[in-house]
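For this depiction, one protein chain was excluded, whereas all remaining protein chains were kept in their positions.
Up next, chain A:
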Amino acid sequence: MELSGIASYLISFLTFAGVYAVLALGLNMQWGFTGQFNIGIAGFFAVGAYTSAILTTPSSPAYLGGFGMPFLVGLAGAVIASTLLGVIVGLITARLRTDYLAIASIGIAEMVRLFVKNEDWLTNGVRGIAGIERPFADTLLDSPLTYLVIVALFVAGVYFLVERAYASPWGRVLRAIRENEPATAAAGKSIAGFRLQAFVLGSAIMGLGGGLYAHFFGFLSPEAFMPLYGTFLVWVMLIAGGSGNNRGAILGAVLVWGVWSGTELLTGMLPSEHATQGAALRVLLIGVLLQVILVTRPEGVLPEKPPRLIARKR
């Protein structure tokens, strides 16, 4: 492969890793901080991606939309839509055990997928939405590298915000809920309230990830998401990187995305009649990787390091 080929592969690799890092940071807010088990990531991701796509694409007779709005408006729409979804799911599940959230969230992801697939008027159904433009389209700045910089800026911004949240008194309550719910309730904190806030914030971040993905990939269809694998990859990223640790979430996103794309290169060498087996083999490998991490190093590569609670005496 010539140098420019390697460079463009690297840029696309890092952009994907960046989008996944945003998702992993969103999940870290829910699972890493608060202990909320969301396996409907694909649902929030899809809502964000489709909202941004519908707001920004030029008008089309096939589906609703064609508002032709700018990139940032699309992203804002993505965040608002996934926030609303997060509020609905959060209100239902905030006062229940986390197993119920897990079941409800997988239901939400499934409902979103069914809706996207069957409501042609809104999403163009299985034919998908094409021609989602990158920001600065038709200008000198339009290049994959520019988009990588934009994604990197968003990752940095989200990282800064969640890191501040983690260290704040608010984040401390979340960790307290995760570690010992009855004690936190006894200290007079509203468990359901804090859970709802963390869940909605995490969902909003996931919606942002969806929007960033839509403008990078340029095409959306119900199957292009690989809904379940998307959710699953984000989970493996967070657990491998170190749940509770924001830098771990970003590192995990890069590492696991590296493993995932690396296996794609390997299975790409298989003859084409074994293509579906190759895809299954990749999922199998990632699944085994998760189990090995859970058994041998459940705290991840970068374990959580909570900030000092009390200032040390001089």
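In this text, a contact is a pair of C-beta atoms (placed from the backbone, for glycine too) under 8 Å apart; a residue touches a chain by one contact, two chains touch by 3 or more; residues count from 1.
In this text, contacts and distances are computed from a predicted model.
Colleague: The complex has one chain missing from view, so what does its UniProt entry call it, picking from "(2Fe-2S)-binding protein", "Branched-chain amino acid ABC transporter permease", "Nitric oxide reductase NorD protein" or "Acetolactate synthase"?
Modeller: "Branched-chain amino acid ABC transporter permease"
Colleague: In the whole complex, not just what's shown, which of A:4, A:272 or A:291 touches the removed chain?
Modeller: Selected residue, touching the omitted chain: A:291.
Colleague: Just one of A:81, A:239, A:254 or A:302 touches the chain that is missing; which is it?
Modeller: A:239
Colleague: Which chain A residues would touch the chain omitted from the figure, given the whole complex?
Modeller: The list for chain A reads 35, 37, 39, 92-93, 96-100, 102-104, 106-107, 110-111, 114, 117-118, 228-229, 232, 235-236, 239, 276-277, 279-284, 286-288, 290-291, 294-295, 298.
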